[in-house]
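Shown here: the complex without one of its protein chains, the others still in place.
Chains: A, B and C, in written order; residue numbering restarts at 1 for each.
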Amino acid sequence: MPVGSGVNDFVVRFANVNGTGSASANGIFAKALFRMGLPISPKNIFPSNIQGLPTWYEVRVNEKGYLGRREGIDLLVAVNPQSLKRDIASVKSGGYLVYDNSKKLHDSFLREDINFIGIPMMAMCMEHYSNPRQQQLFKNVVYVGALAALLDIDMEVIKGIISDQFARKPKLIPPNFEALDMGANYVREHFDCPLDIRVEKRDKIGDSIMVDGNTATALGLLYGGASVAAWYPITPSTSVAKAFEDYSKKLRVDPDTGKKNVAIVQAEDELAAIGMVIGACWNGARAFTATSGAGVSLMNEFIGLAYFAEIPVTLINVQRGGPSTGMPTRTQQADIISSAYASHGDTKHVLLFPSTPAECFEFGAKALDLADRLQTPVILMSDLDIGMNEHVSPPLKWEKGKEYDRGKVLSAQDLEEVKEFGRYLDVDGDGIPYRTYPGTHPTKGSFFTRGTSRDEYARYTEQGDAYVRNVDRLTRKFETAKGMVPEPQFYGKKNQSSYGMLFFGTTTYAALEAMDLLQEEGIAVDSMRLRSFPFNEEVEDFIHQHTYVFIVEQNRDAQMRSVLIQELGIRPDKMLSVLNYDGMPITADKIFTSVRQSLTELNPKMDAS
Amino acid sequence: MPVGSGVNDFVVRFANVNGTGSASANGIFAKALFRMGLPISPKNIFPSNIQGLPTWYEVRVNEKGYLGRREGIDLLVAVNPQSLKRDIASVKSGGYLVYDNSKKLHDSFLREDINFIGIPMMAMCMEHYSNPRQQQLFKNVVYVGALAALLDIDMEVIKGIISDQFARKPKLIPPNFEALDMGANYVREHFDCPLDIRVEKRDKIGDSIMVDGNTATALGLLYGGASVAAWYPITPSTSVAKAFEDYSKKLRVDPDTGKKNVAIVQAEDELAAIGMVIGACWNGARAFTATSGAGVSLMNEFIGLAYFAEIPVTLINVQRGGPSTGMPTRTQQADIISSAYASHGDTKHVLLFPSTPAECFEFGAKALDLADRLQTPVILMSDLDIGMNEHVSPPLKWEKGKEYDRGKVLSAQDLEEVKEFGRYLDVDGDGIPYRTYPGTHPTKGSFFTRGTSRDEYARYTEQGDAYVRNVDRLTRKFETAKGMVPEPQFYGKKNQSSYGMLFFGTTTYAALEAMDLLQEEGIAVDSMRLRSFPFNEEVEDFIHQHTYVFIVEQNRDAQMRSVLIQELGIRPDKMLSVLNYDGMPITADKIFTSVRQSLTELNPKMDAS
Amino acid sequence: MSFYKPTFSHPLLPKNDVGYRKADYEGAISTLCAGCGHDSISGSIVQACYEMNIEPHRLAKLSGIGCSSKTPTYFLSNSHGFNSVHGRMPSVATGANLANKHLIYLGVSGDGDTASIGMGQYVHAIRRNLNMTYIVMNNGCYGLTKGQDSATADFGSVSKAGSKNMYQAIDLIGLALELGAGFVARSFSGDKTQLVPLIKAAMAHPGFAFIDVISPCVTFNNNAGSTKSYEFTREYITATAKMDFVPKREEITVDYEDDSSIEVELHDGSSIRLSKPVEGWDPHDRNSAMHKLLDAKSKGEIITGLIHLDPHTQDLHSILNTSDTALNQLTEKELTPSLEALEEINQSFR
Partner (left out) sequence: MSFYKPTFSHPLLPKNDVGYRKADYEGAISTLCAGCGHDSISGSIVQACYEMNIEPHRLAKLSGIGCSSKTPTYFLSNSHGFNSVHGRMPSVATGANLANKHLIYLGVSGDGDTASIGMGQYVHAIRRNLNMTYIVMNNGCYGLTKGQDSATADFGSVSKAGSKNMYQAIDLIGLALELGAGFVARSFSGDKTQLVPLIKAAMAHPGFAFIDVISPCVTFNNNAGSTKSYEFTREYITATAKMDFVPKREEITVDYEDDSSIEVELHDGSSIRLSKPVEGWDPHDRNSAMHKLLDAKSKGEIITGLIHLDPHTQDLHSILNTSDTALNQLTEKELTPSLEALEEINQSFR
């Protein structure tokens, strides 16, 4: 008695063994649905190891375009004996289990309430392919073929994807096709296909792309003009540097000389990485580093130097589960306080919160501009979910002829003309001083950069009044930043309700879906997506315009709520938290239930809005 | 026409050149007033350099016992030509300038409104002492002698101090006495002594002592049983390790073997220092490290490890002016947020805020107990003012037979008896698990410590639910801490007013004086001194019991106010800030004026309370 | 996840002198890649501890972060273990060692963990002559982060992706010698017969004992062109001598294979016998060790075995002259000075 959620609305999960080449097969499956015009959201749930441990890949298909994670697995492809028992248990009642019945399932594994679809994957491959590696690899393709038949996926689309992928190794195409057909034919013979959960072509994707956030961030930095990159490997940020390097090989080579218009250095650690970025930016290049929590912790001293000496720094923080080494392969938004106030003494830093790959691209470039304009560290707050999982996203856009904002930099010419140059003079009253690059002018504009207190002319001083003038200017500068950082985004009509919901980054997908769920229950909630810190006025207004504001975030201590309260002077009791911190992306259901829960507590009569 | 503030109430400032031995002479002057039974507060205002730059030493005498800094210099001893002009300008109108008139003062330096007391210090010393070093050293003693006559200091007391100091080099005593008398006799001959500002013996000191906070902290750690110390030099924390080492040489040597009951290592940097402390505490010793802001920033990653893996750490943070290298020889309380939430991910740390040397001693030992009991980092938040300046303080007290609290540690015996051992099991419901030291038992109680997510039995896991159980237990543990950390101190009768004043650490002196000033103006304000984080209930109650609470702190961003608001969910608009962050200790006047200022703004009719 | 083996081991298997079976020295099932050199090293550690009659709870195992640093989970499950943070094992080991001088400290690290982020702590652990065995599982790459070149990757070595490493390699052995380490050795994960006695000797050495073990990463750095692959290593490996570890008490009956062999007595009475030593090399003479290393390099050889040994160094505890009782065993009695002393101190502040 098949159940499931029907057409273009279900969740498929693959249970594989890490390092067995399943990733590419699973990717093909996802890509196929995408090319059939369906909104999907794949999630990779992988262990912190290289080979041999259980790893899962989950794809949600949703015609309505809900891209958040959803609990409840409609169909599970189980090819990992290690985790089989747990995997079978995880299937939703009435759901399907596709498994390799080359070996018979132990009775204890059987469940009455789900449908078992056994396919002798290994057996088939053994007889069809000679070498063991192939046998293992094609086994993955076999189940993709089977799914094609079971879920009614257009086989031509799949074959198209395979042909694209192996364009350079055409020999591999036929055997892949064979594997596909083997799988498809087997299930067609033994089960009635398609199942009730299946896909139908749609046109819900338009010109969207499907890409991971780290690649998009790297491309943003590349288009944004970063010419120096210093980094140290750490999951989940490694692929930012990797992508930047890969694309640089094609896009940053001088056609005439073959030389590189970029310098990429794998540093000895994160302290060195940010030190190099500081040196490069001080010397007039645009530079960035990418890391994760542990790296940011190590960069703390240097971040304070950049803040106080006013040196542009672009820092990509791809957050993972903390504290300490924590859950290196799980996602969280738990570095907000430690990033916003990184380093000892009175410090505040600009943060950007992208929620789609397209925005990772945009903010990657934006961060470089803001860092130069504000002469301070700018931290792009990504996370493992958006960084390492592929997301359906608008295409990456670059405005024709767009120019970089290099900020207040004096040329030799300028130096000739200005009456007086003081590195830390607030000439324009916006708290942002002027700077010069080393080597600009033979006799004018040189200054000494230091992390100690100084006067307007960059001379060391221990005079309290000079110190106060300087740090008050930094406060002024941070005020100025409010007008420059990306403003929040609003969804639907503004101020329909006395309840507001505030979210940012990767909780957006689930939050938007939750809004609809609440709507269906007659609960209207206005929504705002935060995109940056310091908070601009619209953020403040939104909060003031609502009696209660729900803040959705993925950490234990409601960090964004704390920062909002203390920076904007909000009454804490109107700020309600929706928290998720188990390392998995939050679901709409979770937001929905916890919001409804608190609403009933607030007004038992449940008259929402 | 002499003015000044009269008997036992004035400020004397010495303007010296760094590295010329003036420190000891100035110290003798201060000690003499102390021994005459007078409350005094000396402040050293020194440059970040070793020799040749201007340095000042300021002593406030106040019979009422106000020990905060006070603006306005009644008498200035000027022996530094470099800063002479500025020094003369700094004297309060009607005040006195004692200077070396061996060379004539340039007319441009003269002021009508102050009294010049010229003494040919150098000339005298040249003719009296042969070698140049002596000439320089005794010049300092000469002005001390002169002050004795001018301020009516008991010469016997001074000579007593000198005799104590040179007990081991008696040869040096007579020449010192001569210098004293030279100075005294000269002023007696040329000016009418004593001046209107002068001292009279009192008995306001009781059994108090005069010592710097760093020495007291070191002694607290010594009595508290720290047996491993790892540190890296940094002003203003260096003297904690130095004092710990010096006293250990006498007090931690095994009388029989001559071997040391302590291990002190100068680490290669702060990361190594805290790493050693973590290793030592993991292995059952009591260990500490002492540093300042920059060091804490570098320790960020390790602090997160200790928090998450639950390893006791005692960290002494002697705060100085930030951010970055900042003002290394000035004082601030600006590491509150960066210490309370140090490291990436969801973390919170226990903080202690001592305000007298006696409390530095008490908290030094207390920190070791709390760290062991709570199995987490405990940060003693001292600062340059209390750490490096001498303060009049109650004597150091140690309760006879006092035992250490080593927390929940299982012995071999215990392991035999317990049914089951799980390193991270919450057996007692207080969030604090049990631990064992390596080597305890041949077959029971061993476990694996890591910074990654784990289950109750210390086994690595990536299961979200296990992770959540673990970090929620850590939240519970932090709740438990509220009941264990030092409770706040209240002054005067509780809840007389709807206004409260909250302060901590070294702002206490000035705050208490300000309370009296306000009282004199008919403004009653209740006061509470915060002594720790997390905040215990009394702190919460105090804030709730008052309509407005003034928070006095020495940083730009009102950091303690922020932490109070977000941790206790206080309405920000009732929390008013009194800030001072120029690197000099706050004065009562500053608090008084800024409180009165905001009160007039709050209720123009100025009906206070 | 750590998977736990059934610790039950066949009752008939032999016990060592302290009453443990070999299985008692094993750990959780490894989650490393099949064929990873690190697992073989874990095996050698188990073997060495069993043969050395070490009571598992008298040993503490520490590491940083990396595939290599995971191995302590896979051996000695009856010992306390500490998987600290990346590159900082030496400082944590230093603190642990200071707290209790009576345990054996075994540190495991990787080439990334030690030669990059951990360089400073590595250098200073040597400088302090910390009494520990420090093993680097050296695969020339960052395994756990998917195979980037590490600082020990040789100039010209080709990565799996096909790119040539253009940086000079850092030779941890050369550094250890330059810094005056008392026990310096190199080995190969595939050569148990050499590695086991080296580990035993290292643990017997009363000071800093360093073993750089070439340990191929089968997943990311075992390709043709890599100079840290099984194949390359097997081809160019050469040993300073054949080495045996002779525990104390054990009577020396074996007769010398050749008269050139060298006997080195260790502090605790055990000794090392080196037969067929390469000529011109004297394990006691640091300079001769440096020369051997240099000309091995110039010949393109990978020299393994004991490189240098000075049995008479002063470890950190003797430098600090700490009490014979472990510091973590001291109580109020030894640690808290008297009230009289405190009164004197107060008096000195008046």
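Just a few scattered comments:
The rule is simple: a contact is a pair of C-beta atoms (placed from the backbone, for glycine too) under 8 Å apart; a residue touches a chain by one contact, two chains touch by 3 or more.
Everything numeric in this text was worked out from a predicted model, so none of it was measured.
In the whole complex the chain that is left out makes contact with A, B, C. Checked against the full complex, the candidates B:178, B:269 or B:487 give a single residue touching the omitted chain, namely B:269. Of the candidate positions A:461, A:489, A:545 or A:577, contact with the hidden chain is made by A:461.
Of the listed positions A:450, A:494, A:571 or A:596, the one in contact with the omitted chain in the full complex is A:450.
When the whole complex is considered, the residue among B:234, B:327 or B:432 that touches the unshown chain is B:234.
Contact with the chain not shown here comes from a single listed residue; of A:8, A:214 or A:227, that residue is A:227.
Chain C residues in contact with the hidden partner, per the touch definition given at the top, are 116-120, 123-124, 127-129, 151, 166-168, 170-171, 174-175, 178-180, 287, 290-291, 294, 314, 319.
Contact residues of chain A toward the unshown chain are 34-35, 207-211, 219, 222-228, 230, 247, 251-252, 254, 257-265, 267-269, 271-287, 301-302, 305, 395-398, 400, 402-404, 436-443, 446-452, 459-462.
In the full complex, chain B makes contact with the omitted chain through residues 19, 47-53, 232-235, 238, 266, 268-270, 294, 324-325.
The rule is short, and it goes like this: only the chains that are shown with their structure count from here on.
Remark: chain B and chain C have CA centroids separated by 44 Å (rounded to whole angstrom). Look at where the CA atoms of chain A average out and do the same for chain C: the two points lie 40 Å apart. Multi-chain contact residues of chain C, defined as those touching 2 or more other chains: 1, 85. Across the assembly, chain A contributes 47-48, 294, 324-325 as residues in contact with two or more other chains.
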